[in-house]
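Omission of a single protein chain aside, the complex is shown with its protein chains in their original locations.
Letters A, B, C and D mark the chains in the order given here, with residues in each chain numbered from 1 onward.
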Amino acid sequence: MARKKVQKIKLPKAFRAKSKLGKAPGAINYVGGRKEQLTKISLLEYTNDSLKTQYPRPLKLKESISNEMTSFCNVVGLAQENIIDGIGKSFNFNNLLLEDVVDTFQRPKIEEFDDHVFGVFKMLYLNQEDLLVVEHMAMVLIEGTVLVFQETEEDVFDGVLNRIEQKFGRIRSRGADYLFFALLDAIVDHYYIVLDEVKDKLELLEEEVYNKPSEETAKRIQLIKKEILRIRKWIFPVKDLVNRLIESEHQLISKDTKLFLKDTLDHCIEINEDLTLYREMSTSLMEMYMTSVSNKMNEVMKVLTVIAAIFIPLTFLAGIYGMNFEYIPELHYQNGYFVLWGVFIAIGIGLLILFKKKGWL
Amino acid sequence: MARKKVQKIKLPKAFRAKSKLGKAPGAINYVGGRKEQLTKISLLEYTNDSLKTQYPRPLKLKESISNEMTSFCNVVGLAQENIIDGIGKSFNFNNLLLEDVVDTFQRPKIEEFDDHVFGVFKMLYLNQEDLLVVEHMAMVLIEGTVLVFQETEEDVFDGVLNRIEQKFGRIRSRGADYLFFALLDAIVDHYYIVLDEVKDKLELLEEEVYNKPSEETAKRIQLIKKEILRIRKWIFPVKDLVNRLIESEHQLISKDTKLFLKDTLDHCIEINEDLTLYREMSTSLMEMYMTSVSNKMNEVMKVLTVIAAIFIPLTFLAGIYGMNFEYIPELHYQNGYFVLWGVFIAIGIGLLILFKKKGWL
Amino acid sequence: MARKKVQKIKLPKAFRAKSKLGKAPGAINYVGGRKEQLTKISLLEYTNDSLKTQYPRPLKLKESISNEMTSFCNVVGLAQENIIDGIGKSFNFNNLLLEDVVDTFQRPKIEEFDDHVFGVFKMLYLNQEDLLVVEHMAMVLIEGTVLVFQETEEDVFDGVLNRIEQKFGRIRSRGADYLFFALLDAIVDHYYIVLDEVKDKLELLEEEVYNKPSEETAKRIQLIKKEILRIRKWIFPVKDLVNRLIESEHQLISKDTKLFLKDTLDHCIEINEDLTLYREMSTSLMEMYMTSVSNKMNEVMKVLTVIAAIFIPLTFLAGIYGMNFEYIPELHYQNGYFVLWGVFIAIGIGLLILFKKKGWL
Amino acid sequence: MARKKVQKIKLPKAFRAKSKLGKAPGAINYVGGRKEQLTKISLLEYTNDSLKTQYPRPLKLKESISNEMTSFCNVVGLAQENIIDGIGKSFNFNNLLLEDVVDTFQRPKIEEFDDHVFGVFKMLYLNQEDLLVVEHMAMVLIEGTVLVFQETEEDVFDGVLNRIEQKFGRIRSRGADYLFFALLDAIVDHYYIVLDEVKDKLELLEEEVYNKPSEETAKRIQLIKKEILRIRKWIFPVKDLVNRLIESEHQLISKDTKLFLKDTLDHCIEINEDLTLYREMSTSLMEMYMTSVSNKMNEVMKVLTVIAAIFIPLTFLAGIYGMNFEYIPELHYQNGYFVLWGVFIAIGIGLLILFKKKGWL
Partner (left out) sequence: MARKKVQKIKLPKAFRAKSKLGKAPGAINYVGGRKEQLTKISLLEYTNDSLKTQYPRPLKLKESISNEMTSFCNVVGLAQENIIDGIGKSFNFNNLLLEDVVDTFQRPKIEEFDDHVFGVFKMLYLNQEDLLVVEHMAMVLIEGTVLVFQETEEDVFDGVLNRIEQKFGRIRSRGADYLFFALLDAIVDHYYIVLDEVKDKLELLEEEVYNKPSEETAKRIQLIKKEILRIRKWIFPVKDLVNRLIESEHQLISKDTKLFLKDTLDHCIEINEDLTLYREMSTSLMEMYMTSVSNKMNEVMKVLTVIAAIFIPLTFLAGIYGMNFEYIPELHYQNGYFVLWGVFIAIGIGLLILFKKKGWL
């Protein structure tokens, strides 16, 4: 079970370079692997006292949004490029923004516009079958509204939705910028799960290296090193982005919300430090593996040397008395054979003591 | 086929140091390997409504350019230094600028002058025979005009030309600074192809290391490490240059175009991150190769040790009963020979069990 | 005894990711391993002339604090989340602050609020059984008061309390900011003990590597490398935090106290340099270990080679005269056997001299 | 021939520490290895229309300089400390400046004074016997004059002198600051020669590593690594110095000349990047060497193992039938000997096939 979690979902291979070449910048071109997901929209709106859910059609989305309530608009499925384009047009979003919404290769980013703040992040979570999923998402903060674009229905926002519905904490009494923060915070909180996975694997591998290192162990260490490098690419930039939000002077982000973002920043710093730590641990692990391979070789060599060093001289001695010279006086001694056995045993024991002293046994 | 792409076109070796020594700065001195390419000029001009192509002679170029249209002037072939000099003089370009236009060793750069912006970049692309080509190019943004200088006719601008001719996207309705951006963006987009090549090779090598590592594998890993170092030299500086363009206050670059340059910057950041990632992956690969060599050696040593450890003592025993002592009682036992065979087999099986337990078999 | 100190106290494993997921930010959620410790409060108050100790109930704490005296309020035990919450509410502390008070995973931090300064640190010390303890603590500087939150009764503040009670030094005549500094200084001073432990272990390991390296040695080196990495995580950030306090313009921190903080900064710098130094020393140690493994292998191989090189040819010679050819003239020489012994000895001595010259003996 | 170039000229060892200890700062103390070179002065002066050469005596130098012409004053030979002191005094140079002029250990530097700009650089060039020479030089830019101090007559300024004499380029029509730039540019241009040498050597070594690596190869790689480290020390700082000249606001350096310095800066950046590249290539080379040593060892071990694994068991079998037991039935079989040969051959071929399958042959 624990092993299974490690596996990532295989998506159809996406080709960035080919699909982008020659296109105008701002072309809305979904390059991810979830092409079968139809675009669905849900609109959750709340004030401190009321709560409302709608499922508007794309072209009606803009006008469905209430000005009096905080609105959480969730757009699931990015493959229907024309729908995304339509939604974007109705909100007057820049084409480059829309391109990034559907560009699953886009690295995490925050961009501030006059009347909206745009962010791209990667959600990392375990899905219902306990497999690690990486999902591209984008979110836009407008006056009173947060728009979220994501590839699939599963996400990391159940906790946030729960707090909204159950009226836990302060979320219902605060505005859209707090919602924006809460979603970002949920994404960052889920990064800890990936880190825990990595840590678990490192500890298992450490035990493997110490107890029964095989050639597979080395491959697994390399694999986790590569995985850490890849996770870094998705997670590392988030810290700077959160910091930029805190230092931003955009009118949509209140001073109050920045206090909460500082808490998220703390977590981002810790996550990045842990990633660095795990990376160094994986390097140490490889080093330890090499050491254990060398030690194994040493042990093998010692066995060979001890056996060869004892028996090769003895065989030579036996060979001497197997010679057919006419005159070999020892052969005619009455106890020659038994004396020689004594010599054999003496040499053998002598060498064993010598090797014992050398610490080879 | 995939293998063939990896090869780079061999150009006649260019000697930087020798050809430059003792020359005055600003000497126009083509040091590249495409000396046979005659200089050709084409001039594509467009407004939102019209499109015009000319092939003016070098000395007529300046006066052929229309002030009412956006002009894309493409100068192909840099070996005819006097022609480049003539064109440069007619536009009042600095000699140092012209030196950089033909200096194929010049690293990527952006330089702002009072009434023009000058850039040097390297185009990386697959040519018609699917070989990787590195081509030096320079471009100058003047009011209403972009001048491009390149070594050969092939380039990475087909997509841009297509969008101009087919009136795709917004290019026809925008000015020369957008054209400047579009060309730079096309160059950066093509870097993804080189990165894809590198990634493909790394993955092939990884499989090779895991399945059938040979001495050739190590050479190939070193080769790709060197290739990554070289590609870095051409690609890495571009990020900072694009960033400088975005922060520039030059009157020729509009605020609108800077928005698009930010998109290019995003791509440059990603490309640089990937280059760093691939470099670390190539280092890991070498490490894994060394591990596999050590493991192979271990296996060889184990086979040697097991065989030697079993048969050397047995040979000694056989040697004993091959001795010619007059009195060796065992030789006269009726079943001596068969008992000894039993001893041989017992020792052999005993040692095999021992080595099995040690995990050597 | 020295060995025992190295061990860390094992705490019940704490799961960060799971316990935090889906909770609202600011949820007061103790995730540490000292859940059995009941929350106790002591309140030590002093002026230059008087000294008073109280043990107020949590809800009475705020009103028990005297405005005329400097107050040191020590809250021990963080598992009773509602009590911490109550105390925090009475002082009007932000929920995010309270979350950090009980979040034992929180990395060291300083946060300035309008009327208080908040800090989180890790105390590292040897407990009464001489085991290394890591304890999470938080402290808040308010006008005239320092609040300390810690997990267990043991701490590093005995020296400070002593100076207050005995009226040593300047502490009794200074305000709460000096007390805040004195506590922080005590924490930093105790880091030296951990560093001394690390240094002792490195020196023991160095001796082990030089004199009797075993497979255990390598594991111990890796262990200390990992320990240094972990200690770094707790200690390293403190330097920047102290520096920020020195450069802070918060009205609660007097210019005078900053002079003392500079002394603490000096120590932080030295500690961080030492940590870096120890890390490089542990890397060198591993390198030396590998070298010694290689040298050992070389020695083993030389013994094998010398013995095999001498006796294998001699055995061949003996084998020759053990052949049963009808006509082998040497077998009939009168002194054949003795001559052959001469040859055996000559070859043996010759090879020994040769190997001696090669430096293999 | 190519090999010979690699050698550096051996100079008498210079002892920095000893010769400087206890001396007052500003003591003029030549510590280089060219003590036999007498100090000679030449003075080349030019305007756009005229050209004049003089060989003034040291004490007459100051007054020999024309105010109407641009003057290039070349002082060769730094061992006659009193002469250098006299020249310096006549120009009112600071003692610390003069100390640096003769201190061949001084690293590259630029220092701006009220009415002069002072620079120290290292010239690297191939001398008439094609050996690499490192020569300490200092230059001072005064109003209308450039003073150059160098250790020997050979230098890198032939190209500049040629352009002055032949009236090539713009040098005759520009002032002393352009001359200062032109000399610095000549120094930097010659660094390419050293880099080309390093690159040539790296390529030769690469071939050696791949085709016939010997113990000498490793020494050569270490040698070039050390050489790169040393060259770096002389060349690396120049980039920052040129940059500082460009950003300087000294009245002696015109805006026009700064444009040319930017070109030199480009070259410095490229040179430093190449140095870094070569360093990483030399590291890779050592890694590749180690790999090839390991592979060689593997091959040797395989040969040993194959031969031992085949013949040791066969020898045992032969030993069995060499035993002298009274009753060994096989010995009396008519075709026993031939059957045994069959067994020998079968075992041998079987093992060969096995090892072939393992890829050891």
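The rule is simple: a residue touches a chain if its C-beta (ideal position, glycine included) is under 8 Å from a C-beta of that chain, and two chains touch if they have at least 3 such contacts.
No experiment lies behind these values; they were computed from the predicted model shown.
Per the touch definition above, the residue from D:218, D:246, D:269 or D:352 contacting the chain not shown is D:218. Contact with the undisplayed chain is limited, among C:29, C:82 or C:298, to C:298. Seen from chain D, the chain kept out of the figure touches residues 15-17, 20-27, 94, 96, 99-100, 105-107, 109, 111, 212, 215, 218-219, 222, 225-226, 229-230, 233, 286, 289-290, 293-294, 296-297, 300-301, 303-304, 307-308, 311-312, 314-315, 318-319, 321-324, 328, 330-332, 334, 336-337, 340. Where chain C meets the chain that is not shown, the touching residues are 158-159, 162-163, 168-171, 182, 185-186, 189-190, 192-193, 195-196, 210, 259-260, 262-264, 266, 269-270, 273, 277, 280-281, 284, 287-288, 290-292, 294-295, 297-298, 301-302, 304-305, 308-309, 312-313, 315-316, 319-320, 322-328, 359-360.
Throughout what follows, only the chains that are shown with their structure count from here on.
Contact with both chain A and chain C is made by no chain of the assembly. On a Cα centroid basis, the chain most remote from chain A in this structure is D.
Superposition on CA atoms relates chain B and chain C by a rotation of 145 degrees, given as a multiple of 5.
Under half of the residue numbers found at the chain B and chain D interface occur in both copies, marking it as a different-residue contact.
In this assembly, the C-alpha centroid of chain C lies 43 Å from the C-alpha centroid of chain D. With centres set at the average Cα position, the gap from chain B to chain D is 27 Å. Within chain D, contacts with two or more other chains are made by residues 322.
Every pair of chains in contact is given here: A-B, A-C, B-D.
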